[in-house]
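A single structure is presented below for examination.
Shown here: the complex without one of its protein chains, the others still in place.
Lettered A, B and C in written order, each chain numbered from 1.
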Amino acid sequence: MKYFDIDLNLSEDDIALRDAARQFAEQEIRPTAKLLDEMTAEEGVAENSPLWPLLKKAYALGYHKILLPECYGGLELTPLQVNIVMEELGWGSFGLGVLLAVVSFPFYLVSMSNNDELIEKFVKPFCNCTDGSIRGCWAITEPEHGSDVLAIGDECFTSPQMKGNVKAVLDGDEWVINGQKSAWVSGGTISTHALLYVQIDQSKGFAGNGTCIVPMDLPGVSKGKPLEKMGQRDLNQGEIYFDDVRIPKEYMLVDPDLYVVMLDTSLALANLCMASWATGLSRAAFEEAFNYCKERVQGGKPLIEHYTTKQRIFEMFARVETQRAITRAAIELNFNTAPPHPEFSFVAKTQSTEMGFQNTHDAIQLLGGNGLTKEYAVEKLFRDARSTLIEDGNNEALARHGGDILMKTYPRS
Amino acid sequence: MKYFDIDLNLSEDDIALRDAARQFAEQEIRPTAKLLDEMTAEEGVAENSPLWPLLKKAYALGYHKILLPECYGGLELTPLQVNIVMEELGWGSFGLGVLLAVVSFPFYLVSMSNNDELIEKFVKPFCNCTDGSIRGCWAITEPEHGSDVLAIGDECFTSPQMKGNVKAVLDGDEWVINGQKSAWVSGGTISTHALLYVQIDQSKGFAGNGTCIVPMDLPGVSKGKPLEKMGQRDLNQGEIYFDDVRIPKEYMLVDPDLYVVMLDTSLALANLCMASWATGLSRAAFEEAFNYCKERVQGGKPLIEHYTTKQRIFEMFARVETQRAITRAAIELNFNTAPPHPEFSFVAKTQSTEMGFQNTHDAIQLLGGNGLTKEYAVEKLFRDARSTLIEDGNNEALARHGGDILMKTYPRS
Amino acid sequence: MKYFDINLDLSEDDIALRDAARQFAEQEMRPTAKLLDQMTAEEGVAENSPLWPFLKKAYALGYHKILMPESFGGFGLTPLQVNIVTEELGWGSFGLSVLLAVVSFPFYLACTSNNDELIEKFVKPFCNCTDGSIRGCWAGTEPAHGSDILAIGEEFFSSPQMKGDMRARLDGEEWVLNGQKSAWVSGGTISTHALVYAQIDPSKGFAGSGAFIVPMDLPGVSKGKALEKMGQRDLNQGELYFDDVRLPKSYMLVSPDFHPPVLEATLAMANLCMASWSTGLSRAAFEEALNYTKERVQGGKPLIEHYTTKQRIFEMFARVETQRAIARAGVNLNFSISPPHPEYSFVAKTRSTEMAFQNTHDAIQLLGGNGLTKEYAVEKLFRDARTSLIEDGQNEVLARHGGDLVTKTYPRSQIDSGA
Partner (left out) sequence: MKYFDINLDLSEDDIALRDAARQFAEQEMRPTAKLLDQMTAEEGVAENSPLWPFLKKAYALGYHKILMPESFGGFGLTPLQVNIVTEELGWGSFGLSVLLAVVSFPFYLACTSNNDELIEKFVKPFCNCTDGSIRGCWAGTEPAHGSDILAIGEEFFSSPQMKGDMRARLDGEEWVLNGQKSAWVSGGTISTHALVYAQIDPSKGFAGSGAFIVPMDLPGVSKGKALEKMGQRDLNQGELYFDDVRLPKSYMLVSPDFHPPVLEATLAMANLCMASWSTGLSRAAFEEALNYTKERVQGGKPLIEHYTTKQRIFEMFARVETQRAIARAGVNLNFSISPPHPEYSFVAKTRSTEMAFQNTHDAIQLLGGNGLTKEYAVEKLFRDARTSLIEDGQNEVLARHGGDLVTKTYPRSQIDSGA
């Protein structure tokens, strides 16, 4: 369903991008997501899964390279356009929206490296890929640490007691990697390349980490089973194991010196995508409720004509608009500054995901029993939305980290 | 306004006590509270203040000795009766409900001391007092510590770094007291006796504290000004200062060995009173809203006939019933066990005060602009209720302390 | 996990009943519920489903007749015991608890008929059943009406414009039933007997309805597919169709004259079960969170030792205790008086289900990503709890209906209660 954009200055390009993304979301993403939601996690990545044709179409249209610079073949959208397109993808499916972003993460980081050789080897082939055969994943979370690895402001973050689950040791011109990433690696079991976070210098705790790109066909790499979970079942996730995996020295993209600032940057970027997808998801829930209430008759007249319903429909509408407003404000800031101001990304992510969850909750309540069945879209939206409160930094952890930044920087000049 | 009691087994005594308390609350407490609310804090305790005749009537009826044992002249109500009477007093005024309880605190603690001399000297005269001339106060809070002094489960509580603002040193047969209590001492500036918490052994932090009774006419005692605040303006509060104040050794009722368990006991007891008063306050807000909605016409019919209003009125009713249910369940437990299980008192206090606050908030919303004016009762109820979320342990601090107890004891056998 | 009961006066019987129910919930309900949750709805009621051996055990222990009067072979529990036992069952599984209650609904209402023939024919065999072969269902909801049929206080309830999806007419000595019940009939597709509400006098709208007991093997009865849904997947639900189904005249349990008050009383009773099951479900979520945070290490120490965690754990505990207090207060009132005061049941149901939902929400948040996976129990609890906000009267509808009652009756006089 279309929506009125509160921004009166959208360009023709903006509108064309939005309409194209909406069409793709409606015709391709939604039907695929529904099928994947009802399969087991294993079936969802089996050879005959509808995931593969979807990825092929998405890559052919370039939706895998939204974040990549134009000079290497990426789309390089304006910040506003990133928001607009991401919102439409999130409207189609939050999980597939995430997947289409994480496939680019290793290549996105390489693109910032200024290393021509790596760019030729990794970035360009990815940007030129039109069949979905090159897929990155974001290998950061660890089985024993949860949101510890993101807790930059906490004392524990730099404590030597924090022992990473994946370690890298320099051996001549090669890094040797050992350990395990948790089942929450998005795109993990179907990836061809990983953006891997490893501990290099334990004396600095997690501040002694680095980030590297790892081709997944190297000896010693193995993958776990796809994870079974409540929501975002269309987003593949799963464990990755490393057993004496060797990579060339230059594959280490970020060393401990730059690690913390790069981590904050990644988080600031990813959180803004989360906020955009959550706006789309929330709008989807609003539309479902809105359409249902127009048709469903109760007490002799359509639900929408009851005052309580109008009030509730308005609350849902208000949340969508508020999500979009704060997300755009933050994306205009942080896609234009380097390094970004992470606290503003956290504002957008936490507010937008909370409101998105509330909208799916209200949508179920308005649909009543029907909202709980598999025949209507809202129960999937609800399960998907529940995941967003934890995904990419659980909201409480982001708030604590944000509070730490405020303590030190407010008011920024 | 009367209410239907969900307990089908109330005795005739219970009902008689309730009806008497309701009458006192309606005819005496409410009008006095309204007058005091509109005076300055100073005026509220001046010689011609309506507070004094109110106290006289309350003492004459025995409402100052609800918690005291019958053998010394107290009322010694059953746990259920304490709840019933306190709820009615809280319905009349939360602030005056608190005052009528704290006046008894020093004497309540002495009554548990088994020291006949002290009982003769302090408890019996208090119980026999019918003119309001003997008044205790609860001198626990300190300017630099806030809820620290209640944070029994926190590490800091036993840290030698915690320096009390009031210290007691043994000098022969006398304790010598120096320091200051904060402006939050309830009944402080009008008290004749204080239940005073002092630090004796700083090496144990606040666990090295003791509790004593201090006649306020001793040399070296002085009082600050009554505190100006937003809500519960009818509850006198203010600072107390101690400058080389000397008390006999036996006035120290609780020494460091028993301090922590006695503190938990006091808190468990006081929290249950809070929960009961909050039920009464919440019911008062419900009644105001209920009556207003029956009379006020909107869109051509009484407010109460709109569906949204019915729904809201029911929510308010539901909160009152829920507050009463959990409060009674906890009071039946903790007035019958020694030592009490404090976590259940914290449940009742935090839930009841949150729901009470919500009810006053909703009441204002239902009254609209009128709810904000001084002509209607709800704006005072709202200000009073806001205080309860902080009073007697702020709710977050109680939750943390409660969580600490659960960590160690759940499930109790 | 055991819990400390705030009531210091529990009898030995109370405690024995509780412990037995807990054991049953832990050893039988939980494993069965987990299996059923992961099957399709059809598989869950197929011949080889674990549902059948489970029901057999439950019936053998008598958990199908908790609500039945002792005189007809029921349990004869005190109100307090009903609360205690149903809380434990809800701890085991909300969905299976609902099922164990609705199987008795046609028979429960038949008890009140004072018709010896019906009691002999239906009630006693049900109470004596030990193999799960006699199963009732509650055929109230209709496809076109949702909560309309429960909206006793609203004007349209008795408006002739409300056309029921299910009609009954008298033809000589027989009732003839035609129509359909919606997919939300609990126990519908596996039932042997239904408690069916049907419109008799459309000029009175839904107030012109009556209630019937219908053996499901009569000609003209057919059943839809088992419903696929997000939560309480272990509770069978599905549509029922009636095509010229003929019943003896005596099978009408409630006539239109008594329909509104009996419906209200049934709702008042069922809502209190909801409140008790929700307490159990909420306690289950609390326990999962407590145990997890004691084991999980973050920032070098167990999660539970962080202040924020302690605070949150306490909030969860506080909800469980509050739910139990209000559920018990409601049960003690409304299982003791007749007719009940329904608004107190609505208080208990709406409060308890909201708090239970909040507890499962918090439990997921405390478990983080793990809370979302199928390896931990909380994601099922969350889906089950979400359902309860709509089940047995959407909470908003109950609040409106309750508000209507409060408007008309507050304050009720104490003497009404029969104390």
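As a working rule, a contact is a pair of C-beta atoms (placed from the backbone, for glycine too) under 8 Å apart; a residue touches a chain by one contact, two chains touch by 3 or more.
Bear in mind the structure is a predicted one, so any value in this text is a computation, not a measurement.
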Left-out chain, listing which of the shown chains it touches: A, B, C
Sole contact to the chain not displayed, among B:18, B:167 or B:386: B:386
Selected residue (touches chain absent from view) among B:31, B:50 or B:146: B:146
Contacting the left-out chain in the complete assembly, out of B:115, B:130, B:159 or B:202: B:159
Selected from A:1, A:16, A:46 or A:218 as touching the chain missing from the view: A:1
Absent-chain contact - pick from B:222, B:291, B:373 or B:409: B:373
Positions on chain C where the hidden chain makes contact: 306-308, 311
Absent chain, residues of chain B that touch it: 141, 144-148, 151, 154-156, 159, 161-162, 182-184, 227-231, 296-300, 308, 361, 364-365, 368-369, 371-375, 379, 382-383, 386-387, 389-390, 394-396
Interface with the undisplayed chain - residues on chain A: 1-10, 15, 153-154, 290, 294, 304, 307, 309-315, 317-318, 321-322, 324-326, 328-330, 332-333, 336-337, 341, 343-344, 346-347, 350-351, 396, 398-400, 402-404, 406-407, 410-413
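The rule we apply is simple: only the chains that are shown with their structure count from here on.
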Chain whose Cα centroid lies nearest the overall Cα centroid: C
Euclidean distance of C-alpha centroids - chain A vs chain B, Å: 50
Rounded Å distance, chain A centre to chain C centre (Cα mean): 40
Contacts with two or more other chains, residues of chain C listed in rising order: 396
Residue list for chain A, restricted to those that touch at least two other chains: 308
